[in-house]
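Worksheet: the structure to be examined is printed underneath.
In this view, the complex is presented without one of its protein chains, the others remaining in place.
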Amino acid sequence: MSRIPAGMYIPGKSFLHRLDPLAKLIGLIILLAAVIAASSPGGYLLLILFIGVLLALSGLPFKLAIAPLRRTYLFFAVIFLMNALFFADVDPLWTWWIFSLSRTGLIQGANVVLRLAIIIVAGHILISTTSPMEITAAFRRLLKPLQYINIPVDIVALIVSVAIHFIPVLAEEVEMIRKAQTVRGARFDSARLRDRAASLLPLVIPVFVNAFKRADELALAMEARGYRGEGRRVSGPEIAFQARDFGAVLIMAAICAVQILVL
Amino acid sequence: MPIVLEKASYTYAPGTPYEAAALCDIDLQIADGEFIGIMGHTGSGKSTLLQLIAGLITPSRGKVMIDGCDINARNYNRDVLRKKLSMIFQYPEYQLFETTVEKELAFSLKHSGLPGKEVKERVRRALEAVGFSYTRVRSLSPLGLSGGEKRKVAIACALVTEPKILLLDEPVAGLDPRGRKEFLEIITRRNKAGTTIIMVSHDADVLGNYAQRILVLNQGKLLLDGPAKRVFTDIEKLEALKLGVCRPRKLARRLKECGIPFPQDIAGYDEFIAAVVEVSKKGGMSHEPDTGRHVYSR
Partner (left out) sequence: MNAIEGRDISHSYAVDGSWALSLCGVNITVAPGEMVAILGHNGSGKTTLAKHFNALLELQKGELTVAGLEASDPSAVWKLRRKCGMVFQNPDNQFVSSVVAEDIAFGLENYGTPPEDIPRRVEEALRLVGMAGAEKRSTYMLSGGQKQRIALAGVLAVDADIIIFDEATVMLDPAGRQEVMETIRRLHAQEHKTIILISHYMEDVLDADRVYIMAGGEILAAGPPREMLTDLSLLAAAGLAPPFAVQVYYDLLAAGVELARCPLTEEELVEEICRLF
């Protein structure tokens, strides 16, 4: 079976491709701050323009860059509605049972969705123009100064490194499970929302269960290779709780990444 | 013809730098009740071919027809396909998710439109087909079972729809010899009862013992297509493609090299044993072997 890393890194020679990965990473973080701060239509317009420039600089086809958005619109719809219908406002436009639609809620919902969309697209552009190796190296460099204020840099770098390794592995597995459940009758592409929602469980549960199993196995392998966490030897009947714990965290992180990028 | 592929082709990730032709102009006809083995090294398109037949992917060119209908046509009802066809992937136990074994199997029948009683009955039959007692396992949690039991449940999930066509992608991967034999016996029983079996496998011995017809894929093209015996006879070609050759065939060649008039169209184990018995009864060698051993006849 062809090993295509879930349509993430696409090699190229654009300006963005050649830009220092650390610069890109820091740029993304600054963008994140800018996005959170944005609140006016003018602010959003500026950000969207910026994303447009990034897109041009990346050499990526437009369709490819916004691909993750197509997969997450359901998620966005839920978030939008949650905000629009549950925001406790003094002067609601319309109420019914527990729902209360308000202007503020609508604006809030739009805010959240727009911010998420911008960050997702920017992140996707970054990941498409930066190879996994470069990303890991950039993280390492980024976190290095933190060790002077006693933050366990190595552990974080390790977590990122493992997560990056597992993302394509998990993505492939998600795809396999989706196919297996489709043959069993699950309807992921059905027009009816109810069918799609019912098909989520047969997809999500196996992915999570298998991911935890992987985390367990990885933790064991790490222990076998002399990993001791922070130098503290945890004694117990089986593998160190600490290593397994940490394994679970990173797998969760990887799953979230996969769900957003692939589902 | 139940399964017909006409110039079917599939390209991976078209329009990206990862674009690759996975299958090229496949013409194939598979009749009811056949037991087909598919061989080819990794990347030859074996899994892609199965997925095309299963309707999981749409061909970039060409057609996939099942029972006379183009399964990718706009008006084709996929539910019809799901009732006729089941597929078992590699490590199928990874797909289990329900709270009880019964519910797990029932999931495959969710859209079948069958009444509850019939569903229960099919679940019972499927579990018994894999060697479980319905009453003992029906309320157990599938995720809490042992590895071997999980796999049996996964297989039962594919059998519960009582499919006409069963697709298998490396189904015995990770099983020990005993597990492998058990599984293949279940499959053979199904085949004898009329189910068409299409099995992808790396294990040439398994294919040699069970498949009647073998397809060899190489770089997306269908290279060889014929009865197992005939395909395995062409041992040099298979080795040139770096494909496994079943042991009975390899041994047949070795024995011929030693000067024994051993039949070369051997694919299965039982055939091999029978051939040794036969040849030993006739006794003697046709000529002095190169190894210089003494020749004597009975």
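Order as written gives the chain letters A and B; numbering starts at 1 within each chain.
Keep in mind that, in the parts below, a residue touches a chain if its C-beta (ideal position, glycine included) is under 8 Å from a C-beta of that chain, and two chains touch if they have at least 3 such contacts.
As the structure is a computational prediction, the values presented were derived from the model and not from experiment.
Where subunit A meets the chain that is not shown, the touching residues are 3, 5, 132-133, 136, 158, 161-162, 164-166, 168-169, 214, 217-218, 220-228, 233, 235-239. Residues of subunit B in contact with the chain left out of this view: 41-42, 146-148, 173-174, 176-179, 181, 202-204, 242, 244, 247, 250-251, 254-255, 258-260, 272-274, 276-277, 280, 283-285, 289, 291, 293, 295-297.
In this section, only the chains that are shown with their structure count from here on.
Each chain gets a centre from the mean of its Cα atoms; for subunit A and subunit B, those two points are 38 Å apart. Those residues of subunit A that touch subunit B in the shared complex are 1-2, 4, 7, 10-12, 61, 64, 173, 176-177, 179-187, 201-202, 205-206, 209-210.
Those residues of subunit B lying in contact with subunit A across their complex are 12-13, 15-18, 20, 22, 42-43, 47-48, 51, 54, 56, 79, 82, 85-87, 89-90, 92, 94-97, 107-112, 143, 157-158.
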